Structure formats: C-alpha cells, structure tokens
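Note that one protein chain is taken out, while the other chains of the complex remain in position.
This part shows chain A:
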Amino acid sequence: MTIHLLYAFAGVALCGIGLFGFIRLDHLLRKLMAFNLMGSGVFLVLVGLAQRVGQPDPVPQALVLTGIVVAVAATALAVVLIRRYYHLSGQITLAEPGREPVKKPAADAHREGPTE
C-alpha cells in the first residue's frame, strides 16, 4: 500500500459517494453536485494510479486539466438549463407535472427549498 494508491482509493471512494448521490437525490442542483464529486473522484484515480512508476506522470495531469474544463462546461450548461427550467415550471426535480412524486410531499417540502 503506497501513498499514490491511497489517492486512487480515495478517488474510488469519492466516485462511489457521488454515484450514490447522483442516483438517490431528486433535487437537480444536488444531482449536479454529486456529478461534480464523481468527476473529482475520477480525476484523482487518473492522477493517482498513474504514479505507480515512482514519479509523477505529466500525461494524466494534462488530461485532468482538459477533463476539468469539460466538467466546468458541462456544469455551466446544466446550471443554465436547471435555472431556466425552474423559471418556466417552478420545479426543481424531473417529476412529470400532474404525477405525484414518489415520496410524500410533506417530507420533501423542507428539502426542496422555496417553490414559487
């Protein structure tokens, strides 16, 4: 067990937490943050695992930089879409209008923030 493997394992753990949140959470912004957490985990795996030769490898670092740019672009697009969607429909989940949410509304009220 070396120090860089520790980074890789931390990355896997982050990925797992992110995936759990991505699937379980309904609130779109929370989903998006879970996605970002997963992304960070993947980047950590990418950098950590490639160090096994003993020295840092420049290639994955360049890749992670590109990956971060892609993730920022995706996040920005998602935030714009979610914001516009909220303005148009007043919803912050993807539930179809007219169809009752799976959970009880009372339990959701405090989690989902203001509804206009």
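One rule holds for everything that comes next: a residue touches a chain if its C-beta (ideal position, glycine included) is under 8 Å from a C-beta of that chain, and two chains touch if they have at least 3 such contacts; residues count from 1.
The rule is short, and it goes like this: contacts and distances are computed from a predicted model.
Colleague: Identify the UniProt protein name of the omitted chain, choosing among "NADH dehydrogenase (Quinone)", "Thiolase family protein", "Aspartyl/glutamyl-tRNA(Asn/Gln) amidotransferase subunit B" or "ABC transporter ATP-binding protein".
Modeller: The chain we cannot see is, by its UniProt record, "NADH dehydrogenase (Quinone)".
Colleague: Which is it among A:17, A:33 or A:82 that touches the chain not included here?
Modeller: A:82
Colleague: Touching the absent chain: which residues on chain A qualify?
Modeller: 8, 15, 22, 28, 31, 35, 38-39, 42, 45-46, 49-50, 52-53, 57, 59-60, 62-63, 66-67, 70, 73-74, 77-78, 81-82, 84-85, 88-89, 91, 94, 96
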